[in-house]
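Encoded as structure tokens, here's the structure I'll be asking about.
A single protein chain has been omitted; all remaining protein chains appear in their positions.
Moving on, here comes chain A:
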Amino acid sequence: MADSGDRRRFMYNLHEQSKPVGAVRWLPSVSPFLRLAAMSVLSPPAIEIHSFSSQNPNTNLNLVSSYPLPSPATSLTSFKSHNSTLVAASTSTGSLHFFSVNPYEGKIESQIISISDKDSFHCGPIQSIDVETSSTGECATAGEDGRVNLVLVGEDKVENFRVCESDGLVAYTAVKWGSPVEFATGGVGPGLQWWDKRTPGGPVAQFKGVLGRGTVTGMIHSIDIHPSRKHTCVVGGSSGAVYAWDLRWQQQAITLAGIGLEAKSQPFSESEVWEVKYDAFTPQISSTKVLPVMMCSEDGFLAVLQQDEPPLQLLEEPCAINSFDIDPQNPSDVIVALEWESVGILSRGREETEMA
């Protein structure tokens, strides 16, 4: 397999924001001329929708609309539901907000729901949310208070169902749906857990993190599950650790970066991996291996990781990359949020020459 690192061309534009940006997400775009992205501004806390011309990536990001939040957003997600674009955000004071966004121009039309209840919902920061988009539209919320809730936003009512209450014994930091009835959580203490709505009472599987030679004792910051491989979670966490956990081989995970690799290979990044996502753009090497995964880290790396391959580094920034998102419609395009109050847009081109 040829080393694809050098042959790839990409365009990278940095947009200064003059306010701290927490998370960034692409929004499904309807117009062929306009691209939309949502971002969470930490101070003053708000959700902002920005647009830019898809023809000319050099143009600036334009702020289309903004909606204030009661406290800084901790997690942000965007999805399509019944022909409308929705943005969901959770905050550090334990509230959850759904906004509907005009898919043509990106205006926030209304706040659909906003839940905050210390007793029945979350008490303290909700660290992660994920919306099941294939059928139920349920939103899973995982909180530092040790609670996992499922929120169903209906036509005229909002249902909230408590899946787990650990009384502070666990602090949940990540959640991701695997199927309409199964989801994975990451937390301090139990590590990675797999839940099934059909089996109430507790997680159905658990991975405490034994990787190769070492044990992952750090935190889990992000989980991703590929829709075509629902049995595998990729996880990003402390000490540069990125690994894949296969439900069929629960005892041992596959390391993609960080601790547990062979001694000869230099760890790529040793700091926090804030976000991981499957990268549909990078071609898959072998069907038996873990699909390519993109990660961003506190020490400023954006890279694509593949099993048993050296990492393909896309960006090396002087400050932390707090969040990124790959556009599901155009997987070549990546948006990143940088610590130093800016947002970058990376457009990866096709490979220049095809292999003979």
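Structural remarks
Here, a residue touches a chain if its C-beta (ideal position, glycine included) is under 8 Å from a C-beta of that chain, and two chains touch if they have at least 3 such contacts; residues count from 1.
Going forward, contacts and distances are computed from a predicted model.
Selecting from "Nuclear pore complex protein Nup85", "Two-component response regulator", "Glutathione S-transferase omega" or "Thioredoxin domain containing 16", the unshown chain of this assembly corresponds to "Nuclear pore complex protein Nup85" (UniProt protein name).
Among A:51, A:149, A:193 or A:238, the one in contact with the hidden chain is A:238. The chain not shown here is touched by just one of A:24, A:126 or A:170, and that residue is A:170. Here the missing chain is touched by one residue of A:30, A:112 or A:188, and it is A:188. Only one of A:196, A:246, A:309 or A:339 touches the absent chain when the whole complex is considered: A:339. Considering the complete assembly, chain A touches the hidden chain via residues 16, 18-20, 43, 92, 124-125, 144-146, 166-171, 173, 187-189, 217, 219, 238, 270-272, 298-299, 318-320, 339-341.
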